[in-house]
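For reference, the structure is listed below as structure tokens.
Apart from one protein chain that is not included, each protein chain of the complex appears where it belongs.
Labels for the chains are A, B and C, by order of writing; each one numbers its residues from 1.
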Amino acid sequence: MPQKTIKEFSVEYLQILDENGKVDNKLEPEISDDDLLKLYHYMVLSREADTKLIKLQRQGRLGTLPACMGQEASICAPTLAINDKDWFVGSYRELGGRLMRGESLVKTMLLYNGYEEGSYNPDSPRTLPISVVLASQLLYAVGLAYASRQRGETDTVVLAFVGDGATSEGDFHEALNFASVWKVPVVFINQNNQYAISTPRHKQMNSETIAQKAIAYDMPSIQVDGNDVLAVYKATKEAVDRARAGEGPSLIESVTYRMLMHTTADDPTRYREDAEVEGWAKKDPITRFKKYLTERKLWNASKQKKLDADIAAEIDSSVKEFEAMSDFKPDAHFDYVFAEESELIKEQRAEFLENLKGDADNG
Amino acid sequence: MPQKTIKEFSVEYLQILDENGKVDNKLEPEISDDDLLKLYHYMVLSREADTKLIKLQRQGRLGTLPACMGQEASICAPTLAINDKDWFVGSYRELGGRLMRGESLVKTMLLYNGYEEGSYNPDSPRTLPISVVLASQLLYAVGLAYASRQRGETDTVVLAFVGDGATSEGDFHEALNFASVWKVPVVFINQNNQYAISTPRHKQMNSETIAQKAIAYDMPSIQVDGNDVLAVYKATKEAVDRARAGEGPSLIESVTYRMLMHTTADDPTRYREDAEVEGWAKKDPITRFKKYLTERKLWNASKQKKLDADIAAEIDSSVKEFEAMSDFKPDAHFDYVFAEESELIKEQRAEFLENLKGDADNG
Amino acid sequence: MAKMNMIQAINLALHREMEGDDSVLVMGEDVAVNGGVFRATEGLLEKFGDKRVIDTPLAEAGIVGTATGMAIGGLKPVTEMQFSGFSYNMFHQLEGNASRMRARSRGQFTVPLVIRMPFGGGVRALEHHSESKEVYYAHTPGIKVVIPSRPANAFALLRAAIQDPDPVIFMEPKRSYRSFKGDVADNPEPMQIGKAEIVQGGKDITVISWGAMFHDTQQVVEELQADSDISIELLDLLTISPMDAVTIAESVKKTGRCVVVQEAHRSFGPASEIIAHINDRALMYLEAPVKRVTMYDTTVPLFGRELLYLPSKGHIRKAIQETIDF
Partner (left out) sequence: MAKMNMIQAINLALHREMEGDDSVLVMGEDVAVNGGVFRATEGLLEKFGDKRVIDTPLAEAGIVGTATGMAIGGLKPVTEMQFSGFSYNMFHQLEGNASRMRARSRGQFTVPLVIRMPFGGGVRALEHHSESKEVYYAHTPGIKVVIPSRPANAFALLRAAIQDPDPVIFMEPKRSYRSFKGDVADNPEPMQIGKAEIVQGGKDITVISWGAMFHDTQQVVEELQADSDISIELLDLLTISPMDAVTIAESVKKTGRCVVVQEAHRSFGPASEIIAHINDRALMYLEAPVKRVTMYDTTVPLFGRELLYLPSKGHIRKAIQETIDF
């Protein structure tokens, strides 16, 4: 037996709704009108909320936070493809997805105001808190999927998000490997927004696509236009269906762009050209989606006006609610070291409260 | 633009000298007679030394050590493809390769007798000590390759070994990614010996080949019959040539089999069938190579007799030299904490020597 | 009541917990078919099947990371790190997620996870197989660190660890795995994590140790008591973190003297924390400095020299003697 080819692979790309809002009807996914409108609602809400959060941060009313503008399709469309019984395992840039999952904007603001209370979301019991250690969340996503099957939930799927930069971490590799070996129902959504802070994709990896990384695990994958809600939804829905059917995990590379700063602490003009940003502005996912909805007669200017007003009001009342909050229990942190307080923690809590009194006395 | 294929990949397999010693002349690599004989010498030496080391361990004269039988082609053929100026970065199962690099068997025995002196090999200044933290060595292999280029050694190549099990570690992924981004001259040799201790390949990964893992990095790779010296050599040589020419790293999956225990602490009958082992015995790399040499008139029974005698004598004298060694400086370890001894280490060394005296006094 | 060694006791504890609770599962490298490289998990696969006894891929972060997810999802994974020396591959997972999930989510998500790992020297092993670095874990909030010393307490404490609603690092002194047997009651009083054991009372000096060193220490204590009229209070620490500062301090208040014997490196080692607790709670009772008998601050030597660098009985005896004579 001489030299011969033993395996062949390919990577597919999917786009349905193009930059000009033209749709490829053969590929159009089935989405109910209600769901289409829900999706649009949350994409717009995400964008407006994002804008508001950044403003609040600039005014010193919130701490450092990440910007999401441009990635709304890439974040919200996958979220539409799962249901409440499924798990949502995010990184930190999935604002719109979290809102769709039922988290309130008040919680988001609490978190970015430095309170763990923002990560306590009993109304969304299957949405995990944001994860900052890059790619580490993918591993617990895989474990969650294993647990759901083991506990007899034959229907549950885990949706897990990760960035392009984070694919360089060992945990990314270990998670995809475990998922494929265990054949667990996880759908990995890669937000390929072209940058990891200042580092562009080509310094991050030598491969032209992230989708091809799934080949290392014989895992289905696809690259999609991440600013095209229809493509992102369709690819995710197919992957979710496979996962539910017991056919294991998938990787979706969603090609998108972070239009603003990495976080409010970042200055993107240091590492990228305005022209690049402008190019991507033309591919905006919301503009494109709106055109599609309008053409399908699901949308019009008066609906838009009402939506804008509703969202402005919602954000406004959330900010008010958030700003009215006070009275955060100072020693709360001692409550969450262990289920049962240890002696040392008990002593330290007492010392803490004693010192607090002292500090207050000292002004 | 609808759904379309954007990338295609394939994995090749190479075998030149088949299980029966039949050679595919079209693929036969150019190797000088001297080199062929050198390769054969070291493969036999490796096998005999391996056998002897295990015997010594069984007699309590050495500690736990790994067995190499069956992997001689897979280890020695790549080593033949590099030269002394190149770096050799092993894991722990490359005995034959280390001997080819000029390490003495005495050092090997010292190491497995629990003395770091066995890892001090000034005669082989570009061979790194064995590495036990799986896959971690791949990262420093990549760094070495970067350093050689940076320091103007435009010719140096790094050969790095890793097992099938170790491909699951995050470090494997990070190393291949860094190597491909930096386009450094590293050749990764994957010893796919089918097991990681008791864990077979199919529990380790969902992919059918390890070679395909290189696709994640757009890195050239190939799967070779690891018991076929000619195939292993040829694939490595091509990869080494590419690396030297500045074309970057490669991954070679060498499909072989660990015929004996993982280490002397392991009992392989707990996890695999004799029949499987017997099947692989028929593919033995040394038998096959000997047939090839004999057919090429490079080898005959009398040469074999001489080789056997030489090797027996060499091993014997190494064992004698090793066993004659004594007088290991007890406080040697304090010498290698830092280049310059710190105060605390100075004090601790004094305390150590004081205690030692006490212990001796106490018998 | 049966006589067994520590490995058997650990194995029995795993059997009992898996029988008693469907959500308990065991996972790690070579734990299923092979029964673990030390045979701690032997027989579990046959009894509980490969969904609850999992040979994982070879990746420690993968093991602890996925186990964290399983624990969040309602299971109780008992993971094995083949040797503690390879547990650092998962350190970021433990520090970053498992240890923080309760605090991060205000109790919404919790991680009842056990990480078993053989540790320590004296078994003529390869590099990375002989270290005692419990401090890395003990200095991390949100996790408990337990080190048994005998079959009976290994059995009881591992069961307590599996039942614990928070992450527990269960470090097994591999030198004690098979070196002796002890009585293990199949249904003993449960043991509580967080308590040191006063193995014997005494009034002249407090001697504290844990894990494999505990046995050398105990022998020296017995020899010293046979040879002299020193009355020694011997403590087995058992839980490294959170440390039982009260028991330590009460003992030292009584004896006024203390020796700590540990395999860990000296600097920033557990003995320093013990000394700090004594400082906080019993300083004025001290009649001599607390002595630290420890591994030195060198990399742990290969086995050719390891016994020289591990605390020797002579060293322990000398430390006790000098502290008494101070």
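Basically, contacts are C-beta pairs under 8 Å (C-beta built on N, C-alpha and C of every residue); 3 or more make two chains touch, one makes a residue touch a chain.
All values reported here derive from a predicted model rather than from experimental measurement.
For the chain missing from the display, the contacting residue among C:G142, C:P167 or C:G314 is C:G142, taking the whole complex into account. Counting the whole complex, the residues of subunit A in touch with the unshown chain are 63-64, 92, 111, 113-116, 132-134, 165-166, 168-171, 196-199, 203-205, 265-266, 270-271, 328, 330, 332-334, 336-337, 344-345, 348, 352, 355-356, 358-359, 362.
If you put the missing chain back, the residues of subunit B touching it would be 87, 116-117, 119-122, 125, 128-129, 131-133, 136-148, 150-151, 170-171, 174-175, 177-178, 181, 332-333, 335-340, 342-345. Panel shows subunit C; residues 85-86, 88-89, 91-92, 95-96, 99-100, 103-104, 127-128, 133, 135-136, 138-139, 141-142, 241-243, 264-265, 267-273, 275-276, 279-280, 283-284, 286, 288-290, 292, 297-299 of it touch the chain omitted from the view.
Here is the rule we use: only the chains that are shown with their structure count from here on.
In this assembly, the C-alpha centroid of subunit A lies 40 Å from the C-alpha centroid of subunit C.
Mean C-alpha position of subunit B lies 35 Å from that of subunit C.
Centroid to centroid, with C-alpha atoms defining each point, subunit A and subunit B lie 43 Å apart. Contacts with at least two other chains are made by residues 168-171, 203-205 of subunit B.
Counting partner chains per residue, subunit C has residues 56-57, 59, 61-62 touching two or more of them.
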